[in-house]
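Shown below is the structure under consideration.
Note that one protein chain is taken out, while the other chains of the complex remain in position.
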Amino acid sequence: MEISLKNELIANLAWYTTIVVLKMMLMSTLTSVYRLRTSAFANEEDARTFGSTTKGKPFVYTNAAVERVRRCHLNDIENIIPFVIIGFLYVLTEPAIDTAIFHFQLFAGCRIAHMFCYLISIPQPSRFVFYAAGYFATLSMAFRILTALY
Amino acid sequence: MEISLKNELIANLAWYTTIVVLKMMLMSTLTSVYRLRTSAFANEEDARTFGSTTKGKPFVYTNAAVERVRRCHLNDIENIIPFVIIGFLYVLTEPAIDTAIFHFQLFAGCRIAHMFCYLISIPQPSRFVFYAAGYFATLSMAFRILTALY
Partner (left out) sequence: MEISLKNELIANLAWYTTIVVLKMMLMSTLTSVYRLRTSAFANEEDARTFGSTTKGKPFVYTNAAVERVRRCHLNDIENIIPFVIIGFLYVLTEPAIDTAIFHFQLFAGCRIAHMFCYLISIPQPSRFVFYAAGYFATLSMAFRILTALY
(Lines give C-alpha, C1' and ligand atoms only; values in the text may rest on other atoms or scores of the structure.)
Protein backbone atom coordinates (compact mmCIF):
# COMPACT_ATOMS: atom_id res chain seq x y z
CA MET A 1 0.00 0.00 0.00
CA GLU A 2 1.31 3.39 -0.99
CA ILE A 3 1.28 6.24 1.54
CA SER A 4 0.14 9.02 -0.79
CA LEU A 5 -2.66 11.54 -1.03
CA LYS A 6 -3.58 9.85 -4.33
CA ASN A 7 -4.65 6.84 -2.25
CA GLU A 8 -8.31 7.44 -1.42
CA LEU A 9 -8.01 6.03 2.13
CA ILE A 10 -5.02 8.26 2.96
CA ALA A 11 -6.69 11.30 1.36
CA ASN A 12 -9.80 10.85 3.51
CA LEU A 13 -7.77 10.24 6.65
CA ALA A 14 -5.71 13.38 5.90
CA TRP A 15 -8.85 15.47 5.32
CA TYR A 16 -10.69 14.50 8.51
CA THR A 17 -7.49 14.49 10.59
CA THR A 18 -6.72 18.06 9.49
CA ILE A 19 -10.31 19.13 10.29
CA VAL A 20 -10.27 17.72 13.84
CA VAL A 21 -6.72 18.94 14.56
CA LEU A 22 -7.69 22.46 13.42
CA LYS A 23 -10.79 22.20 15.61
CA MET A 24 -8.50 21.27 18.54
CA MET A 25 -6.17 24.20 17.75
CA LEU A 26 -9.20 26.51 17.72
CA MET A 27 -9.53 25.83 21.47
CA SER A 28 -6.15 27.53 22.07
CA THR A 29 -7.35 30.67 20.36
CA LEU A 30 -10.70 30.53 22.18
CA THR A 31 -8.84 30.25 25.50
CA SER A 32 -6.83 33.38 24.65
CA VAL A 33 -9.99 35.26 23.66
CA TYR A 34 -11.76 34.28 26.90
CA ARG A 35 -8.67 35.16 28.98
CA LEU A 36 -8.46 38.61 27.40
CA ARG A 37 -12.19 39.23 27.73
CA THR A 38 -12.27 38.29 31.43
CA SER A 39 -8.72 39.42 32.28
CA ALA A 40 -8.18 35.98 33.85
CA PHE A 41 -4.56 35.06 33.22
CA ALA A 42 -2.42 32.21 34.47
CA ASN A 43 0.82 34.21 34.66
CA GLU A 44 1.58 37.55 36.28
CA GLU A 45 3.54 38.78 33.23
CA ASP A 46 0.46 38.13 31.04
CA ALA A 47 -1.81 40.12 33.34
CA ARG A 48 0.67 43.03 33.42
CA THR A 49 0.71 43.36 29.64
CA PHE A 50 -2.73 42.20 28.53
CA GLY A 51 -4.87 42.71 31.65
CA SER A 52 -7.40 45.46 32.22
CA THR A 53 -6.09 48.21 34.45
CA THR A 54 -8.66 47.91 37.26
CA LYS A 55 -6.84 48.55 40.54
CA GLY A 56 -6.91 46.12 43.42
CA LYS A 57 -7.56 43.10 41.23
CA PRO A 58 -5.39 40.05 41.88
CA PHE A 59 -2.97 39.44 39.04
CA VAL A 60 -3.66 35.77 38.60
CA TYR A 61 -7.03 34.13 39.04
CA THR A 62 -9.28 31.58 37.38
CA ASN A 63 -12.52 32.28 35.55
CA ALA A 64 -15.26 29.68 35.14
CA ALA A 65 -15.69 30.33 31.39
CA VAL A 66 -11.93 30.05 30.75
CA GLU A 67 -11.74 26.80 32.72
CA ARG A 68 -14.67 25.41 30.70
CA VAL A 69 -12.83 26.09 27.41
CA ARG A 70 -9.71 24.52 28.87
CA ARG A 71 -11.59 21.36 29.91
CA CYS A 72 -13.04 21.14 26.40
CA HIS A 73 -9.50 21.52 24.97
CA LEU A 74 -8.11 18.80 27.25
CA ASN A 75 -10.97 16.49 26.29
CA ASP A 76 -10.02 17.08 22.63
CA ILE A 77 -6.40 16.14 23.37
CA GLU A 78 -7.54 12.98 25.16
CA ASN A 79 -9.74 11.90 22.25
CA ILE A 80 -8.51 13.44 18.99
CA ILE A 81 -4.87 12.34 19.29
CA PRO A 82 -5.81 8.67 19.87
CA PHE A 83 -8.13 8.95 16.84
CA VAL A 84 -5.30 10.25 14.63
CA ILE A 85 -2.83 7.54 15.72
CA ILE A 86 -5.34 4.68 15.55
CA GLY A 87 -6.78 6.10 12.31
CA PHE A 88 -3.39 5.93 10.59
CA LEU A 89 -2.79 2.31 11.68
CA TYR A 90 -6.39 1.46 10.73
CA VAL A 91 -5.80 2.70 7.18
CA LEU A 92 -2.80 0.33 6.98
CA THR A 93 -5.26 -2.58 7.46
CA GLU A 94 -6.82 -1.47 4.13
CA PRO A 95 -10.46 -1.31 5.23
CA ALA A 96 -13.31 -0.78 2.75
CA ILE A 97 -13.32 2.91 1.80
CA ASP A 98 -16.97 3.41 2.80
CA THR A 99 -16.44 1.88 6.23
CA ALA A 100 -13.36 4.04 6.76
CA ILE A 101 -15.13 7.25 5.73
CA PHE A 102 -18.06 6.34 8.00
CA HIS A 103 -15.65 6.09 10.99
CA PHE A 104 -13.89 9.37 10.12
CA GLN A 105 -17.12 11.32 9.56
CA LEU A 106 -18.75 9.92 12.69
CA PHE A 107 -15.72 10.91 14.77
CA ALA A 108 -15.32 14.39 13.25
CA GLY A 109 -19.04 15.15 13.50
CA CYS A 110 -19.21 13.99 17.13
CA ARG A 111 -16.22 16.10 18.18
CA ILE A 112 -17.65 19.25 16.61
CA ALA A 113 -21.04 18.60 18.24
CA HIS A 114 -19.24 17.84 21.53
CA MET A 115 -17.54 21.25 21.43
CA PHE A 116 -20.85 23.09 21.00
CA CYS A 117 -22.43 21.08 23.82
CA TYR A 118 -19.51 21.92 26.09
CA LEU A 119 -19.22 25.62 25.30
CA ILE A 120 -22.96 26.38 25.39
CA SER A 121 -23.48 24.14 28.47
CA ILE A 122 -26.24 22.14 26.80
CA PRO A 123 -27.89 19.81 29.38
CA GLN A 124 -26.53 16.29 29.58
CA PRO A 125 -26.56 13.54 28.33
CA SER A 126 -26.10 15.20 24.90
CA ARG A 127 -22.39 15.95 25.40
CA PHE A 128 -21.81 12.47 26.82
CA VAL A 129 -23.50 10.84 23.79
CA PHE A 130 -21.22 12.67 21.32
CA TYR A 131 -18.17 11.92 23.44
CA ALA A 132 -19.07 8.22 23.63
CA ALA A 133 -19.85 7.86 19.91
CA GLY A 134 -16.46 9.36 18.99
CA TYR A 135 -14.75 7.13 21.55
CA PHE A 136 -16.40 4.03 20.09
CA ALA A 137 -15.41 5.04 16.53
CA THR A 138 -11.77 4.98 17.69
CA LEU A 139 -12.28 1.71 19.62
CA SER A 140 -13.84 0.10 16.55
CA MET A 141 -10.79 1.03 14.42
CA ALA A 142 -8.43 -0.22 17.15
CA PHE A 143 -10.29 -3.52 17.24
CA ARG A 144 -9.75 -3.97 13.50
CA ILE A 145 -6.01 -3.27 13.86
CA LEU A 146 -5.64 -5.86 16.61
CA THR A 147 -7.62 -8.53 14.74
CA ALA A 148 -5.66 -7.81 11.52
CA LEU A 149 -2.38 -8.31 13.37
CA TYR A 150 -3.27 -11.20 15.65
CA MET B 1 11.10 0.57 3.12
CA GLU B 2 7.42 -0.23 2.69
CA ILE B 3 4.89 1.14 5.22
CA SER B 4 2.72 -1.96 5.50
CA LEU B 5 1.51 -4.31 8.20
CA LYS B 6 3.31 -7.07 6.29
CA ASN B 7 6.57 -5.38 7.32
CA GLU B 8 7.50 -6.97 10.66
CA LEU B 9 8.79 -3.69 12.16
CA ILE B 10 5.59 -1.82 11.26
CA ALA B 11 3.40 -4.69 12.47
CA ASN B 12 5.11 -4.71 15.87
CA LEU B 13 4.97 -0.91 16.16
CA ALA B 14 1.26 -1.03 15.26
CA TRP B 15 0.57 -3.73 17.84
CA TYR B 16 2.28 -2.06 20.80
CA THR B 17 1.09 1.41 19.78
CA THR B 18 -2.51 0.19 19.73
CA ILE B 19 -2.05 -1.46 23.16
CA VAL B 20 -0.66 1.66 24.83
CA VAL B 21 -3.16 4.01 23.15
CA LEU B 22 -6.04 1.77 24.30
CA LYS B 23 -4.51 1.76 27.80
CA MET B 24 -4.46 5.59 27.64
CA MET B 25 -8.09 5.67 26.46
CA LEU B 26 -9.02 3.39 29.37
CA MET B 27 -8.14 6.31 31.69
CA SER B 28 -11.03 8.35 30.18
CA THR B 29 -13.49 5.61 31.05
CA LEU B 30 -11.97 5.16 34.51
CA THR B 31 -12.34 8.91 35.13
CA SER B 32 -16.04 8.71 34.20
CA VAL B 33 -16.56 5.70 36.47
CA TYR B 34 -14.86 7.45 39.42
CA ARG B 35 -16.81 10.66 38.78
CA LEU B 36 -20.11 8.79 38.78
CA ARG B 37 -19.20 6.76 41.87
CA THR B 38 -18.18 9.83 43.89
CA SER B 39 -20.61 12.30 42.24
CA ALA B 40 -17.60 14.61 41.69
CA PHE B 41 -18.21 16.39 38.41
CA ALA B 42 -16.39 19.25 36.69
CA ASN B 43 -19.51 20.82 35.15
CA GLU B 44 -22.80 21.80 36.70
CA GLU B 45 -24.81 20.26 33.84
CA ASP B 46 -23.09 16.90 34.47
CA ALA B 47 -23.94 16.97 38.18
CA ARG B 48 -27.58 17.83 37.40
CA THR B 49 -28.04 14.79 35.15
CA PHE B 50 -25.64 12.19 36.54
CA GLY B 51 -25.16 13.29 40.17
CA SER B 52 -26.66 11.69 43.24
CA THR B 53 -29.62 13.58 44.62
CA THR B 54 -28.17 14.38 48.05
CA LYS B 55 -29.38 17.83 49.02
CA GLY B 56 -27.05 20.62 50.06
CA LYS B 57 -24.09 19.23 48.13
CA PRO B 58 -22.15 21.66 45.95
CA PHE B 59 -22.65 20.93 42.27
CA VAL B 60 -19.02 21.00 41.30
CA TYR B 61 -16.18 19.77 43.46
CA THR B 62 -13.02 17.71 43.19
CA ASN B 63 -12.45 14.27 44.63
CA ALA B 64 -8.98 12.94 45.49
CA ALA B 65 -9.53 9.59 43.71
CA VAL B 66 -10.78 11.31 40.53
CA GLU B 67 -7.80 13.69 40.53
CA ARG B 68 -5.44 10.72 40.91
CA VAL B 69 -6.89 9.02 37.81
CA ARG B 70 -6.63 12.32 35.94
CA ARG B 71 -2.95 12.76 36.88
CA CYS B 72 -2.30 9.21 35.68
CA HIS B 73 -4.09 10.03 32.40
CA LEU B 74 -2.07 13.23 31.91
CA ASN B 75 1.16 11.33 32.59
CA ASP B 76 0.11 8.87 29.87
CA ILE B 77 -0.43 11.73 27.42
CA GLU B 78 2.98 13.18 28.28
CA ASN B 79 4.74 9.86 27.70
CA ILE B 80 2.74 7.67 25.33
CA ILE B 81 2.32 10.24 22.54
CA PRO B 82 6.09 10.97 22.36
CA PHE B 83 6.63 7.18 22.26
CA VAL B 84 4.25 6.78 19.30
CA ILE B 85 5.81 9.65 17.31
CA ILE B 86 9.42 8.71 18.06
CA GLY B 87 8.57 5.01 17.56
CA PHE B 88 7.34 5.64 14.02
CA LEU B 89 10.45 7.64 13.06
CA TYR B 90 12.63 5.00 14.77
CA VAL B 91 11.13 2.28 12.58
CA LEU B 92 12.13 4.36 9.52
CA THR B 93 15.79 3.96 10.61
CA GLU B 94 15.27 0.20 10.04
CA PRO B 95 16.60 -1.06 13.38
CA ALA B 96 17.16 -4.76 14.08
CA ILE B 97 13.75 -6.32 14.72
CA ASP B 98 14.76 -7.75 18.12
CA THR B 99 16.07 -4.40 19.34
CA ALA B 100 12.88 -2.68 18.19
CA ILE B 101 10.61 -5.23 19.88
CA PHE B 102 12.67 -4.91 23.07
CA HIS B 103 12.05 -1.14 23.11
CA PHE B 104 8.32 -1.52 22.39
CA GLN B 105 7.78 -4.25 25.00
CA LEU B 106 9.82 -2.42 27.63
CA PHE B 107 7.77 0.75 27.07
CA ALA B 108 4.37 -0.97 27.01
CA GLY B 109 5.16 -3.10 30.07
CA CYS B 110 6.40 -0.09 32.03
CA ARG B 111 3.33 2.01 31.24
CA ILE B 112 0.95 -0.75 32.33
CA ALA B 113 2.93 -1.25 35.56
CA HIS B 114 3.02 2.54 36.04
CA MET B 115 -0.77 2.67 35.88
CA PHE B 116 -1.18 0.04 38.59
CA CYS B 117 1.39 1.78 40.81
CA TYR B 118 -0.48 5.07 40.38
CA LEU B 119 -4.01 3.79 40.92
CA ILE B 120 -3.21 1.55 43.89
CA SER B 121 -0.86 4.19 45.41
CA ILE B 122 2.02 1.72 45.70
CA PRO B 123 4.89 3.33 47.70
CA GLN B 124 7.61 5.04 45.69
CA PRO B 125 10.08 4.64 44.03
CA SER B 126 8.26 1.82 42.16
CA ARG B 127 6.15 4.19 40.04
CA PHE B 128 9.15 6.39 39.36
CA VAL B 129 11.20 3.40 38.16
CA PHE B 130 8.53 2.35 35.63
CA TYR B 131 8.10 5.95 34.47
CA ALA B 132 11.86 6.39 34.02
CA ALA B 133 12.36 3.10 32.18
CA GLY B 134 9.62 3.99 29.69
CA TYR B 135 11.08 7.48 29.30
CA PHE B 136 14.53 6.06 28.55
CA ALA B 137 13.10 3.61 25.99
CA THR B 138 11.75 6.62 24.07
CA LEU B 139 15.01 8.57 24.54
CA SER B 140 17.01 5.60 23.23
CA MET B 141 14.88 5.47 20.05
CA ALA B 142 15.18 9.26 19.62
CA PHE B 143 18.97 9.00 19.92
CA ARG B 144 19.03 6.45 17.09
CA ILE B 145 16.93 8.72 14.85
CA LEU B 146 19.25 11.68 15.43
CA THR B 147 22.42 9.65 14.80
CA ALA B 148 20.89 8.09 11.66
CA LEU B 149 20.11 11.56 10.30
CA TYR B 150 23.19 13.45 11.39
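As written, the chains take the letters A and B, and residue 1 is the first residue of each chain.
Simple rule for what comes next: a residue touches a chain if its C-beta (ideal position, glycine included) is under 8 Å from a C-beta of that chain, and two chains touch if they have at least 3 such contacts.
Predicted model, so just to flag it, every value in this text is computed and none were measured.
*Asks:* Which listed residue, B:L36, B:L92, B:I112 or B:A133, touches the chain dropped from view?
*Replies:* Missing-chain contact among the listed residues: B:L92.
*Asks:* Of B:L26, B:V60, B:I97 or B:I122, which residue touches the hidden chain?
*Replies:* Answering carefully, the residue with contact to the hidden chain is B:I122.
*Asks:* Can you list, in ascending order, the subunit B residues touching the missing chain?
*Replies:* 1, 3, 68, 71, 77-79, 81-82, 85-86, 89, 92-93, 118, 121-125, 127-128, 135, 138-139, 142, 145-146, 148-149
*Asks:* Pick out the residues on subunit A that sit against the missing chain.
*Replies:* Against the missing chain, subunit A presents residues 3-5, 10-11, 14-15, 17-18, 21-22, 24-25, 27-28, 42-46, 48-50, 73, 77, 81, 84.
In this section, only the chains that are shown with their structure count from here on.
*Asks:* What is the distance, in whole Å, between the centres of subunit A and subunit B, each centre taken as the mean of its C-alpha atoms?
*Replies:* About 18 Å separates the centre of subunit A from that of subunit B.
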